[in-house]
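Before I ask anything, let me first share the structure, which is written out below as structure tokens.
Complex shown without one protein chain; remaining protein chains in place.
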Amino acid sequence: MPHLTFEYSANLEDRLDMQALCAETLRAALETGVFETGAVRVRALRADAYAIADGLAENAFLDLSLRIGTGRTLEVKKAAGQSISDAVCAFCAPLFETPHFAFSFEIREIDPELSWRKNAIHPRLRKGRE
Amino acid sequence: MPHLTFEYSANLEDRLDMQALCAETLRAALETGVFETGAVRVRALRADAYAIADGLAENAFLDLSLRIGTGRTLEVKKAAGQSISDAVCAFCAPLFETPHFAFSFEIREIDPELSWRKNAIHPRLRKGRE
Partner (left out) sequence: MPHLTFEYSANLEDRLDMQALCAETLRAALETGVFETGAVRVRALRADAYAIADGLAENAFLDLSLRIGTGRTLEVKKAAGQSISDAVCAFCAPLFETPHFAFSFEIREIDPELSWRKNAIHPRLRKGRE
């Protein structure tokens, strides 16, 4: 945790640099100060088949899901979400000028009793901080 | 919202027209009358690696997740879900004649306090309705 997963319609690949979007989202997530560096994983899943709204071929979507651990206040979560949402929207600004693009973003918490993790990145980065 | 995401085993690609399935699912979702046209996004994510049930190579799955906003009654949600499930099952009818196919479908609500969206499709379609 946290996990940031984009899903997007494949017709965005020509219009959006998905690798750069992931990097920018990682930057924005770390800048909130709420997450540990070694824990943040951003990725994007391309959907080759899709059907959106009124079905125009130009219609495209970008949907982001953020899953986090429990223990943060609603205010902290809302502020972090707003920052990440703002960063993604800024990155996608040219797309919003067309009437064919929709962005969405959801935060959900992970049940601490029903989750497991093993992270070999943490020791490397935590060592660097000592 | 609503977001309809299929996950499917790659061995379905020869047996199911995923683009047509997405279009049919969009049609069924809109026909429920519960969702605004500009908000519906259907997509399908292909899993190239998978292992199903007793592991036969012919085994295949189609799994649908629908995420919606809050505020609808259980009855409305159940009726909409049933309609969409029926449409997908009808589309997949030939596959159910084999003993190697499984379909599943889940509805989940999105926390309104922890979600953000920016939709440039809505203004175009709402204008059309005025």
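So that you can tell them apart, the chains are marked A and B in the order they are listed, and the count of residues begins at 1 in each.
Simple rule for what comes next: contacts are C-beta pairs under 8 Å (C-beta built on N, C-alpha and C of every residue); 3 or more make two chains touch, one makes a residue touch a chain.
Computed from a predicted structure; not experimentally measured.
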* To do: List the residues of chain A that touch the chain left out of this view.
  => 1, 3, 5-6, 18-19, 21-23, 25-26, 37-46, 67, 110-111, 113-125
* Where the unshown chain meets chain B, residue by residue -> 7, 9, 45, 47-55, 59, 61, 63, 74, 77-78, 81-82, 85, 89, 95-108
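Just so it is clear, only the chains that are shown with their structure count from here on.
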* Structure fact -> Taking each chain's mean CA coordinate, chain A and chain B are separated, in whole Å, by 21
